[in-house]
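The complex is shown incomplete by one protein chain, all other protein chains being positioned as in the whole.
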Amino acid sequence: MLRPFELSEPTSVAEASELLARHGDAARIYAGGTELILVMKEGLVHYEHLVNVKTIPGLAGVRLDAGTLRLGAATSHRARERDPLVRQHFPAVARMEADVANVRVREVGTLGGNLCFAEPHADPGTLLQVFDATARIEKKGSARTIPLEGLFVGPFETCLEGDELLTEIVVPPLPSRSAAAYLKFGFLERPSVGVAVAVTLDDGHVADARIAVGCVGPVPRRMREAEAELRGKPRTETGAALATAGRIAGRAADAITDLHGSAEYKEHLVGVLLRRAWDQALAAIDGSPRR
Amino acid sequence: MKEIAMTVIVNGDKHDLTVPPHETLIECLRDRLGLLGVKKSCDVQVCGTCTVLLDDRPVSACTVLAFEARGRSVRTIEGLARGDDLHPVQEAFVEHGALQCGFCTPGMIMATVALINENPRPTADEVKHYMRGNICRCTGYKRILEAILDASRRMSGASAGNGR
Partner (left out) sequence: MKVEREVTIAAPRETVWDFLWDVPRLAGCIPGARDVRTIEERKTYTAVVADKVGPFKVQFPLTIEVVDVQAPERLRVRANGRDTAVDGLVKVDLDVTVTPAETGTALKVAADISVLGKLGTLGHSVIVRKGTDIVDRFAQAVRAQLEAKA
């Protein structure tokens, strides 16, 4: 039995923001509840006041705007898994969403909830960073946009102020001759290691390489030092560079030894998943005539 | 604390209820409406035993709040059979021996109904992907997979066969 709480159902972002400001630490945003209700049930945390954001029009939805994907924060994982626009134009995103948790969590859980709960062992935050996605954050009277990477401050901690809401994630398209891939590995309920890449080819060379690692460190983040190893290389000569990039990314991932495995094991997996994701991305570029 | 007045259709029956916001759907279905076919197992939405359909979508009754069902329809295992006539998915599970202790079965069947509703002829891989979140400790899953594939064949009008 959950401890009792009050429920508010605002119909605007401003109203929600006001409620959060008024109740302070005693209030929390409630969307799908797939993370929040769990920890409240476990007794790890309690909020006297939940602010339902599903009653705010316009917060859910998938739109393609001149090639850019705009994802409402209250959109469910399944909506993105199944959306024809996402599947066609951002197939790596649709595939990642299809593998989040299980089908029931995907039906109910939202992108905003996933990102703002900031549980390190999660998927969307890792992949969306290789698209240079941005996050739109609003409160009563103002809005700001930040790179998605900046949202994550620590485990279960975002940069959101007490009265702010994440309202939208904006995902720009990759350039032509590009593809992204996301691979994860785990044996517990949540993934232990997640690696995302986005590759852009130009005349047989790696024009751009983007790498993000999640689940391993306290936050998902880009591995820019590892990326530099791959940029500019001829695509047929990336073997050694991938191994080096894997080692750099593994070390930079700040792994600890815990129930998900030893630090060495996780570092090793980063390298393995990086190589496989890289191959997958290249195959996607080769397999697609327009890209 | 303000309670929420709501109307919900459960297995075709209309119910007018007043629930506190913190009540979970499984508490509502089991404790208020006596639908004990909705089983509580892990209570953290990973095992699938409490799977019910909310507007035809599979959800974890243990983690969805009851008030979220307001104005919507809920279907549990009790709502599948028509009198003595089992639903084709139930029939397939029985015929294929796709249960032993039976505890995961209501959730398995509800998830299957949702799957076939969405994807009338899933491949084995599609079944495995969709059903990944429903755990069985007894059967080893083989017969469950066969039952699901068979049920999908029957429900789409193809001739019944013995597994693929």
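Going by the order they are written in, the chains are A and B; count residues from 1 in each one.
In this section, a contact is a pair of C-beta atoms (placed from the backbone, for glycine too) under 8 Å apart; a residue touches a chain by one contact, two chains touch by 3 or more.
Small disclaimer: the values here were computed from a predicted structure and weren't measured.
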| item | value |
| --- | --- |
| Chains on display which the left-out chain touches in the complete complex | A |
| Hidden-chain contact residue, picked from the options A:Ile146, A:Ile256 or A:Ala283 | A:Ile256 |
| Touching the absent chain when the full complex is considered, from A:Gly67, A:Pro155 or A:Gly239 | A:Pro155 |
| Contact set of subunit A toward the excluded chain (per top definition) | 28, 39, 42-45, 118, 120-121, 154-157, 218, 256-260 |
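Definition applied: only the chains that are shown with their structure count from here on.
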| item | value |
| --- | --- |
| Computed distance of Cα centres, subunit B from subunit A, in Å | 29 |
| Residue ranges of subunit A touching subunit B (in the complex, touch as defined) | 1-7, 33-34, 37-38, 41-42, 50, 78, 98, 101-105, 107-108, 189 |
| Residues of subunit B touching subunit A in the complex | 1-2, 4, 20-24, 27, 43-46, 48, 51, 57-60, 63-65, 67, 111, 114, 129-130, 132-134 |
